[in-house]
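Just one protein chain is left out here, and the rest sit where they should.
Our next item is chain A:
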Amino acid sequence: MKSIWIITKREIASYFDSLIAYVMIVLFLGFSGFFTWLFGNHIFMINQASLQVFFSISYWTLFFFIPAITMRSLAEETRSGTIELLSTKAVSDPQIVSGKFLSCLLLVIVALGCTLPYYLTLLFLGKVDHGAVMGGYFGLVLLSAAYISIGIFASSLSNNQVVAFLLALTIGIFFHVLFDVMAASFTGVMGEILNYLSARAHFESISRGVLDSRDLIYFFSLAGMGLLLSQTMLSRRNWQG
């Protein structure tokens, strides 16, 4: 655990040193704030003291921002050769992947934490369903965890950051939209499977404040699977030429 935290600290410092963290947080706040408060179906338009609009916007903004954070995680290490340096220290491959995962997740949590003033503002506007707000934030964290692990897996497949970014979006779009769309065209077991694989239904359920074990299992297994595959790809040097 200590090694994971050491890697996490270095990664976070690197995000803030290279301005990635600031750019990501500012863009995230800018986009989500604009659509939550000023444009389209914003809070004043729907006339409800609810952050549902913010959660729906974040569902999309995080989908694009997370690959931008994760694309360098393993791709850059492989390209620059520092993976050899890291792997020959007293750490295992799962610890390296976990450290990278945790740093990205913490960065997203910081970005989400910066939107707390939205919640405080809402308290002045009317009666707030606190459970739904907490559920919404929790849903975003779970969704981010799943997409981060997909992003890290994509980053383990290539040593080019742009390729890693596009791969992460390509894999992510299936869970984000495509399974949902495909589910509508199928009936029976296939339709149910596709529906279960879609992130939207699970996210919407949690963001309404309903904690269902099926939703939790979905996000945890997606994140776990991504991390396992990333670690497997990282260890391929042991059996590949």
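Note that in this section contacts are C-beta pairs under 8 Å (C-beta built on N, C-alpha and C of every residue); 3 or more make two chains touch, one makes a residue touch a chain; residues count from 1.
The rule is short, and it goes like this: contacts and distances are computed from a predicted model.
Quick one: the chain not pictured, UniProt calls it what, "Multicomponent K+:H+ antiporter subunit A", "ANTAR domain-containing protein", "ATP-binding cassette domain-containing protein" or "Heavy metal translocating P-type ATPase"?
The missing chain's protein name, per its UniProt entry, is "ATP-binding cassette domain-containing protein".
So which of A:S87, A:T121, A:N160 or A:N195 would be touching the chain we can't see?
Per the contact definition at the top, the residue touching the missing chain is A:S87.
Looking at the full complex, which residue from A:S185, A:S213 or A:N238 touches the chain that isn't shown here?
A:N238
Which listed residue, A:S3, A:S56 or A:N195, touches the chain dropped from view?
Here the residue in touch with the unshown chain is A:S3.
Touching the hidden chain in the full complex, which residues of chain A are there? Just list them.
3, 6-7, 10, 13-14, 17-18, 80-82, 84-92, 237-239, 241
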